[in-house]
Structure formats: C-alpha cells, structure tokens
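Note that this complex is displayed minus one protein chain, with the remaining chains in position.
Letters A and B mark the chains as written, and numbering starts fresh at 1 in each.
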Amino acid sequence: MNWSRIFQNLNYAVSLLLFLMGLYTLAMKPNLIKKIMGLNILETSVFLFIVSIGMVDSGQAPVMAHGAAQQVVVNPIPQALILTGIVVAVSTTAVSLSLCIRIHQKYGSLDACEILGREVA
Amino acid sequence: MKKLFVILALAALGVVLLWVVGKMPEMGDSRTPDKTHVVPRYIEDGVKEAGAENLITDVILNYRGYDTMGEVAVIFSALCAVIALLDREKRGVSRSAVDASQVRSSRIVRVTVRILFPVIFLFAVYLILHGENSAGGGFQGGAVIGASIIVFTLVFTLIESTRDIPLTLRVILESLSVLTFLAVGFIGVFKGVEFLTYILPGLSPGVAGALRSQVFMMSIEIAIGVAVGAIFTSIVFAMIKEENFELEPHIPEP
Partner (left out) sequence: MNASFNHPVLIVVVPLLFAALCPIIGLIRRSLVVWLALFGTACTSFLALSLIGRVTPGNDLSYHLGGWEPPWGIEIRIDTFGLLMVCVISTLGILLVLYSWKYMERELPANRLSYYYTLLMLIYTAMLGFSITGDIFNMFVFMEIFAITSYALVAVTGEKRALRAAFKYLLMGATSSVCVLLAITFLYSVTGSLNMLDISNTLAELSPDYIRVALAALVFFITGFSVKAALFPVHVWLPEAHSIAPSPVSALLSALVIKMGVFGIFRILFTVYGPGFANETANWKSLNEVVAWAAALSILAGAAFAIAQKDLKLMIAYSSISHIGYIVLGICLLSYHGTAGGFYNVLAHAMGKASFFLVAGCFLYKKGFRRIEDLKGLGRSMPISSGAFALASLSVIGLPPSAGFIAKWNILWGCLDSRKYLFAGVVLLGSVLAAVYCLKVVYYLFFTGPRMRDTRIEEAPAAMYVPAALLSLGTLFFGIFSGLILPSLNSASRILMIR
C-alpha cells in the first residue's frame, strides 16, 4: 500500500472514514432519528469526497471577476454536482423525518427494535 | 456479537476502499483527468458562452441546466411526498406544540426576531440576485428565506405565519420553479431549437448571447429562490402542525 499517496490524499481517506461511520450509525443505532443522522453523515462524506476531487493547489473560487481571466481556479463541476447532491440529501431527509413523525404517531416509539416487536403483539 | 461482526465488516470495507483511494489521482494536481478533459472549455469560454461570471452558475443553469430542472423536480417531489404523508395545516385550527405551550417566548426574543427578520430576508434576496457573479444562487437564497420564515414561525405562532403566507399562495409559488424552467425551455422549443436553449423572442440576434442567457438565468434563479423558500416553509408547517393538541397544555414540573 502506497502510504505517501494516501497522506497526499488525506481528504479522501477522511471522507472514507466518515463514510464508514455513517454506515455504522445506519446499521447499528436502533433509534430512527439516529439512523437518519447516519444517512446524512454518509451523504456528507461523499460530498466532501467530490469537492476534494475538484481541488487545485492554490486555486481560487471559480468566479471570473470582471475580465480577470487566466487565474487558477478549482474545478467547477464537482461543486455544481454537490449542489444537486445536497438538494437530494435535504429532500430525502425531509421525507424520512415526516415518515418518522407518522411512525411515532402510530407506534408511539422511534426505536427500531420496538417497532419490529409491536408487529407480533 | 453482532456489533463486532459489523465493525469487522466495515473495517474490511475500509481497507479495500483505502486500497482503491491509494490509486486515485493526487489531490490538488491540476493535470488529473477530471481537470483536463471537459472543464477547460468551461473555464476558458464559460463567461463568454454561458453568460455568468460565476462558473458554477454557468454549469448549473446553462451547460447542465437539465440537471437543475431535475433537481427542482427532486425538491418538488420531496414537498409532494411530505404533504402526501402528513397533509397540510388547516387554517385557524392548526397550531404547533410550541404554540400550545403556556410559556410564551420572551420579549427579548420577539424583538430580536422582529428586527432580524427583514435583514435575513434581505440577505436571501441578495443571495438570489447576486448568484450570477459571486457565491450564492437560487437554492441557497431559497433556503435562507425558508429559514427566516421558520424562525418567525417558532417565535410568533403558526397561526400568525399561516395568516401572513396563505396556503393558496404557497401552492402556486411551489410549482413556480418547475413551471418557470419549463416556460424558459419551451421558448427554445417554439423557436425551433433545443429545449433549454436560451433564446429571447423579439430580440435581434445582434444582442450579445451572454445578455440573453443572463436574462433567463436570472429569471430561473428568482423562481427557484421563491419556490424553494415556499417549499421549505410548507414542509416545516406540515411537520410542526398539530391538529389534536390538548387544549389544557401540560405544565412541566418545576
């Protein structure tokens, strides 16, 4: 394994760590709200990853102020992509939270184990 | 036991991913494939071709405008999903749990919000209108509008907010972004070019292409901003409303 390359790409490694943390939260936490938080961590890790890809050393924000061409700018596409990604994440969160509200009204609980158990009773 | 298993599985996945990431192009290098293949044209000609100084706005609203139409549809479908699940608030009947509590928000909070609210709103308008030339844009501005209304609702009551921003108005505003996008797109279709090509009827071809694009991009930005604000407001209203709250609120133990 090429450790120097990994340290060079530290953002990638950190976002992967966040990815795993998100997956863990999603899989193991019984509380539905915490599961949604896990989902958000998961999504955010991927956003960090995408933005890191577009980074250029000593690059500016991709705003071409009046005629100031030929400055070094970062890649605008990843930033455009995560704007879409963020909107998608917000939408998913809104839907999941409203599902949570309904679930809490019907089951009186937000605990995954309890909700599964209620079915039997 | 299950916990250990999951941690081990995730660790294995992590090692594999690290192994993959080790081969990724270096971060910050400007010669990687993603910066040499498609992007140079955006950076060199973006301002000229697409019309906005902010290249991200160019990509979002011009080069990849169709994606943004999908994005607007995503947030519109989130609204429809929330409303289909939770229903809208009913006028005059719905209150939030905060409204039902006997402890009113303090005068300091009310006055602060009353002073800050217009400022926040102004900032949102700035974000929407200045998205072409600097950081900002319709979605960001819309989110700030939504946030300002949410703060207002939490401090003053839901009844107050629904009176100021009636449901009928919001229903129309919510569809506005999608409809504006389609209207702009159809102008191109009726002029015989591709969908979402920015062509202004009645303007001579001598007028610079950038100006045409800017008119359209600005109108789309404004529509997105207003619609996203309305959508966030509606989502939050649907979430916090409680129709069957207890009329005698529960007073917490001292």
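One rule holds in what follows: a contact is a pair of C-beta atoms (placed from the backbone, for glycine too) under 8 Å apart; a residue touches a chain by one contact, two chains touch by 3 or more.
Quantities reported herein were computed from a predicted structural model and do not represent experimental measurements.
Asks: Tell me which residue among A:I6, A:L26 or A:A65 touches the hidden chain in the full complex.
Replies: A:L26
Asks: In the full complex, which of A:Q8, A:N31 or A:T84 touches the chain missing from this view?
Replies: Of the listed residues, the one touching the omitted chain is A:T84.
Asks: Decide which residue listed in B:R64, B:R95 or B:K241 touches the omitted chain of the complex.
Replies: B:R64
Asks: Which listed residue (A:I6, A:M37, A:A65 or A:I115) would be found touching the missing chain in the intact complex?
Replies: Answering carefully, the residue with contact to the hidden chain is A:I115.
Asks: Residue-wise, where is chain A in contact with the chain that is not depicted?
Replies: 19, 23, 26, 32, 35, 39, 42-43, 46, 49-50, 53, 77-78, 81, 84-85, 88, 91-92, 95-96, 99-100, 102-103, 106-107, 115-116, 119
Asks: Name, in rising order, the residues on chain B that touch the hidden chain in the full complex.
Replies: 17, 19-20, 23-25, 32-39, 41-42, 62-67, 69-71, 73-74, 76-78, 80-85, 87-88, 168, 171-172, 174-175, 178-179, 182, 185-186, 188-189, 192-198
In this section, only the chains that are shown with their structure count from here on.
Asks: Using mean C-alpha positions as chain centres, tell me how far chain A is from chain B in Å, no decimals.
Replies: Inter-chain centre distance comes to 17 Å.
Asks: What does chain A use to touch chain B in their complex?
Replies: 1-2, 5-6, 8-13, 16-17, 19-20, 23-24, 27-28, 52-57, 59, 61-66, 69, 72-73, 75-80, 83-84, 86-88, 90-92, 94-95, 97-99, 101-102
Asks: Can you list the chain B residues touching chain A in their complex?
Replies: It comes out as residues 2-3, 6-7, 10-11, 13-14, 17-19, 21-30, 34-35, 38-39, 42-44, 46-47, 53-56, 58-60, 64, 67-68, 70-71, 74-75, 77-79, 81-82, 85-86, 133-135, 137, 139, 235, 238-239.
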